[in-house]
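With one protein chain removed, the remaining protein chains of the complex are shown where they sit.
For clarity, chains are labelled A and B in written order, and residue numbers in each chain start from 1.
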Amino acid sequence: MSEYAVIGKSVPRIDALKKVTGEAIYSGDITLPHMLHGKALRSPYPHAVIKRLDVTRARALDGVKAVITAADVPGFKVKSELSCPEAPHLARDKAVYAGQPIAVVAATSLRIAEEAIGLIDVEYEELPPLLDTAEAMKPDAPLIYPDLFTNRFGRGPTGKDNTPGNIAWHVIFERGNLETGFKGADLVLENTYRTQIVHQGYLEPMAAVADVDGDGRITVWTQNQGLFTARGTIADFLEVPLHRIKVMPVEIGGAFGGKTYQLLSPLCVLLSMKTGCPVRMEMTRDEVLAASRPAPGASITVKMGATRQGRITAISLSMFFDEGAFPERPYSMNAALTGIGLYRIPNLKLEVMDVLTNKVPAGSYRAPAAPPAAFAIESQLDLISRSLGIDPLQLRILNVAAEGDLLPNGATLPRVGFKETLLKMADTLNERGKSGNRGIACGFWRGAAGTFAASLYVNGDGTVTLATGVADVSGSRTGMVQLVAEEMGLPIETVAIATGDSDTAPYADMSTGSRTAYSLGTAVVEACRDAKAQLIGRAAKILEKDEGEIEYSRGVFRVRGNPDKSITLAKVARSSLFSPGEGPVIGRGSVGMPPFAPMIAVHAAEVDVDKETGKIKFLSFVAAQDVGKAINPAIVEGQIQGAVAQGIGWALMEDYIFDKGVMQNTSLLDYRMPTAADVPPVETVLVEVGSPSGPYGIRAVGEPPMVPVLAAVANAIHSATGVRIKELPMTPEVILKALKAQEASSSKG
Amino acid sequence: MMGCIRKFEYQAPRTLEEALEILGAHRNKAGILAGGTDLVVQLKQGVKRPACVVDVKKIPELNVLDWNPEEGLRIGAAVPISRILTFPVVRERYSILAQACSGMGSTQLRNRATLGGNVCNAAPSADSAPALLCLGAGATLASGKGSRVISLEEFFLSPGETVRLDTELLVEIRIPTPEAFSAGSYLKHATRERMDIAVAGVASFLTFSTPDRELKSIRIALGAVAPRPVRATRAEDVLTKTSFGRQAVEAAAEQAADEAEPISDVRGSLEYRREIVKVLTRRSLSKACESLGVKI
Partner (left out) sequence: MPESNGDKIELNIRVNGQNRVLTVEPYRTLLEILRYELGLTGTKEGCGSGNCGSCTVLLDGKAVNSCLVLVAEVEGKEITTIEGLSLRGELHPLQQAFIDEGAVQCGFCTPGVILTAKSFLESNPRPTETQIRRAIAGNLCRCTGYDKIVRAIMRVANQ
């Protein structure tokens, strides 16, 4: 018997109907009268000086209404190229990655825009590209930017370096004494792991429509992971005040961190300003793969010491991220904050660097930095467990952190469900019996917390409308409706949710870091409680009693001890529209960075490896996770299953294949993502150790299930074949090569 | 990189004569449109820029799907793969072709793509080719001057190139009725389970004599490991010249790997492809034997 009316129920998603009928509107579906089509000319070279750029012939083509270059961007002469992260970086004197936009054309049709692109005269002088992080890090390496100064954080000198380089961020967290820690270990193991550049793989290509009216008011429709974040990026890029820009809500065809960047809308706005017409741009799939913001490649060296009994005494983790050509986001900060969160290790050093190269700039991807870090750490723990003859889950249980333990950055862990989830997985696996082909791995996600507001309007007929400004990337709308229905004690059919635009909606932070349900939920609950308090006051007035005597339940206000004296919520709401001295009932909630509520995911993969071809087949996949409180179990399961599929693609088949800095596999044939025939059914196990700070104990769910997949698969392959693979992707060719090498070395020995 | 399709003139002839007239007039400026699953992509990439696109789907001869014991199987060049797969004779008598076709692309692609298109596009990895080579298929080419039949073995020249002249139209593929006690197997290796291009593909087709189960004939064909789909004739020789059994099969597999001329590209290295040819040859031969109840 559930303690809640609506929380914990898998109610159908409220946006599902529109999506199954094709009515849902995505940014690519927007058309406006007199709309022009934009197309970018992109650099074919990863590093080249732009000696000459002449757009005259393009401008003269019939149907072309405007051509812009970096010189048209406000502040072009004085701003650093490194300003306005997350906006399009129109090349100035040089192109720093293949695919970088050089000029953008707006024309009456896409066909004409493409033709115009062909008429732009560019003279490039190729420069040797920096394609290797090791090369780029050398002190005498050529500089990609003359004004990139390393940001340092953590142990050691903090702040910006004095001399420029190619390292954007350098973060160090330390505690205890590594040397002592390793000395106290019976086993010390060091390995280097490598993960590749991968794309978030959202199915909907980036698209944007912008319209600037005669008053200079800007309206934008585009995919984003935050209306207000998008507004801010556009404002920065164009040096326009925030209140002149309105970002409209649209459905988003997948994001996973990749759509926090506004790569098209600022260009559309600029073109609209110049032409007086709405302008639309859409990326082709080639452009999405080669020129949006994929996740960076990483090199991770981990050294761990363990006692014979399995206690980890020390860990040194050093990570280098290949950030590509612009330092959009500090991956290193994420890595440092999330790399070693699960375990109680007294002596540690975490050193992470973001290094620039002449490749497409890196962006966020579902639990940024955590999957590569976990790939290394969880592979290492697996090797340690094999070496010491300890069950891999037991090894985790032995070392797992708990409430009160310190994270590497010094923060204290609040109540977490780490041990509970590990034990639950152990039970689940025991039930299934032993398996020779199984690999397990854990993942930690600290969780982000954001700033959100919510308004609850109580309508004159007793229905309620929740207004938020949140971009729904994970089904959050449905969860919020459930929260309101629960808090207000109303049937779910009487609750509506309205996502406003950036003019009318209450402020919302980005929908990233798994902060939405958790942080927004807090604001929503606050708004509900505020509305209820106001309603109780009004009810008390109407019933001529003190507020303290009024009880509320399921849409009815009653006088305590006098059940005949009551009034419905609908009546109270209606009367509030006509009561002198009062106003409509509007509940307000506002939350600023609630405390974080860390999460754990524990995965167990079982594989069958064809030892003659290296091809992998999944026999099973179990994903356990502490979700705090699953507001909507079906939505939570769907999030987990999707993340596992993405992780499988990352582990086995996705890759960026470069030739001299130019991506070669820009189609969805050769950028291989898993089809339905490539992934197993994923069994989800939801553990609910409530967070002390989330409403109803909820924790975020979207990112943790991404974290352990890479290592779970690598560990399963090791179980099935005896081969340890430390570099991704683990394609059949890579696996076969490793099998053959193992064969060769064992026949020698 | 993909972009808008350039302008072209569209023609949809209703008779073979009409089509041949158009080809005769436009020659290499004509693009032949059957399923479009290759051509439309090429048009978007700008790789092909025909002035005239000739839609051949309305021509009756290109839509024939028929079988009789004497003439064998006739597959019109414009017949979609999905239609071939539901033709009972294909499953009953030409299983190796069904195997090859069912692994091509996706449900959607198979509803449009054609055998004729797969053959004329002449990708070294064309999934239908190894099976067709094993089955001794022939291609009927028609032109204003008449028609000729070319064995598939002589049809492919190099990636994207066949013996078809600009003035010729592929009308049908004809596959003789296999002898009794024959079976074949096509195995394709790719990273994804479906929706992928073969890293290497091997088809083998064996005919045994009854009742003594002696190997009468053997054909082995390789895809994606040479500039064109090829028969592995030296591997075949190993099997015809030695007593049939596991050792011979292993030796044939080694020989097939040796005969292959793979290259390294984004989908796989040369060495890996060779290794896969060896493995798939052995497995393909075993599977074919298994389906006949022949033990090796």
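We adopt the following convention: a residue touches a chain if its C-beta (ideal position, glycine included) is under 8 Å from a C-beta of that chain, and two chains touch if they have at least 3 such contacts.
Note that this is a predicted model, so its numbers are computed, not measured.
S.K.: Touching the left-out chain: which of B:Glu21, B:Asp55, B:Glu254 or B:Glu271?
M.R.: Touches the omitted chain: B:Asp55.
S.K.: For the chain that's not shown, point to the residue among A:Pro205, A:Gly614 or A:Gly628 touching it.
M.R.: Checking the options A:Pro205, A:Gly614 or A:Gly628, the one contacting the hidden chain is A:Pro205.
S.K.: For the chain that's not shown, point to the residue among A:Ala290, A:Val470 or A:Val679 touching it.
M.R.: Residue touching the chain left out of view: A:Val679.
S.K.: Out of A:Pro278, A:Gly475 or A:Gly521, which touches the unshown chain?
M.R.: A:Gly475
S.K.: Give me the subunit B residues in contact with the hidden chain, please.
M.R.: Interface with the chain not displayed, on the subunit B side: 2, 5-12, 33, 36-37, 40-41, 43-44, 53, 55, 57, 82, 105-109, 111-112, 192-195.
S.K.: Residue-wise, where is subunit A in contact with the chain that is not depicted?
M.R.: Interface residues of subunit A facing the absent chain: 10, 12-13, 15-26, 28-29, 31, 200-205, 251-256, 284-285, 473-475, 634-635, 637-638, 640-646, 667-669, 673, 675-677, 679, 681-682.
Following the convention adopted for this analysis, only the chains that are shown with their structure count from here on.
S.K.: Where on subunit A is subunit B touching in the complex?
M.R.: Against subunit B, subunit A makes touches at 110-111, 114, 284-286, 612-613, 615, 652-653, 657, 664-666, 669-670, 672, 674-675, 677-678, 731-733, 736-737.
S.K.: Which subunit B residues qualify as touching subunit A in the complex?
M.R.: Interface residues on subunit B, with respect to subunit A: 1-4, 189, 191-197, 266-269, 272, 275-276, 279.
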